[in-house]
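As you look at this complex, bear in mind that one protein chain is not there, while each of the others sits in place.
Here the chain labels run A, B and C in written order, and each chain numbers its own residues starting at 1.
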Amino acid sequence: MTRILFFGRVAERLGANCRLDLPAGGATMGEIRNLVAARDEVAAAALLRVDVRGSLDQVVVGEDTLARPDQEIAFFSIFSGG
Amino acid sequence: MTRILFFGRVAERLGANCRLDLPAGGATMGEIRNLVAARDEVAAAALLRVDVRGSLDQVVVGEDTLARPDQEIAFFSIFSGG
Amino acid sequence: MALDVRLATETLSAPSELERFLSGRTGDGAVVTFTGLARGVGKDGSTIESLTLDWYPGMTERSMVDIAEAAAARFPVSDLAVVHRCGDIVPGETIVFVAAAAPHRRVAFEAADYLMDRLKTEAAFWKRETGPAGTRWIEPVDEDRAALARWKDETP
Partner (left out) sequence: MALDVRLATETLSAPSELERFLSGRTGDGAVVTFTGLARGVGKDGSTIESLTLDWYPGMTERSMVDIAEAAAARFPVSDLAVVHRCGDIVPGETIVFVAAAAPHRRVAFEAADYLMDRLKTEAAFWKRETGPAGTRWIEPVDEDRAALARWKDETP
């Protein structure tokens, strides 16, 4: 099971993280987002928003980027800035 | 006797001040400058320069301003700034 | 050239940071600092009881380092410091302290200004204010985006 981290408004709705069973070959960030969003309405409302971004190993990446199960995956609302 | 104050390069040459016998009705700043400069070559070299300014009661004034014997009169090189 | 970039989970003292930054400094004439304080009143006049800055350990620090490195590459500064609070902050506490040292004061001013414009929009924090009416999330305002856009015209 791969841990998916949440921050900002996403974490407010879904908590700090969830676990997901990713295929060994990985999945794209868009696919992962959809997998988590498919769990229930709260997850869908929190994740299926244009202002939610994803990061892989702490670098913000696009929807088509492939994520492997051993990488650090996160989703979050856009930064507030400092 | 009225005390004339010096600052900056003028003070370096002439010391912190000198005393001058001003007419009771006063004199213009230009006249005072010339009176002090007339004392000797060092005073002339220190005062008869375009970059020397005068002040009356701590306000920078022009050559034609009348200074009375009871006012605070000073001559100095232009400010270095802070 | 030193970049001192830190995330502070406890109280941040701007005077202590300035003291540390100035210590032993004799080569540079100019040091500019910016201190950002938590306000007790919101833009709409409402009371703010506390400000919370959530962060992503690792990524948040990296976002701060990226911004400091960009400033160092862009301006001929001698040293930069960026210290940012995270977690719960009460009004009057310091949220951010930035310092720039340079031989020339214009460079020090511009580097501090640039650091703040980028931090206010691009640093990886999620902010929310808590007041009597509850909690609300804060996002960069148009003013912040406009401030940042000032630097885009020029080549880095």
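We take it that a residue touches a chain if its C-beta (ideal position, glycine included) is under 8 Å from a C-beta of that chain, and two chains touch if they have at least 3 such contacts.
Predicted, not measured: the structure shown is a model, and the values here were computed from it.
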Visible chains that the absent chain touches, using the contact criterion stated earlier: B, C
Touching residues on chain C - with respect to the absent chain: 14-16, 18-19, 22, 24-41, 91-92, 94, 104-106, 108-109, 112-113, 116, 120, 143, 147
Touch list for chain B against the chain that is not drawn: 5, 7-9, 11, 55, 58-59, 74, 76-82
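Definition applied: only the chains that are shown with their structure count from here on.
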Centroid distance [mean C-alpha coordinates] between chain C and chain A, Å: 28
Chain B-chain C separation of Cα centroids, rounded to whole Å: 50
Junction residues of chain A - those touching two or more other chains: none
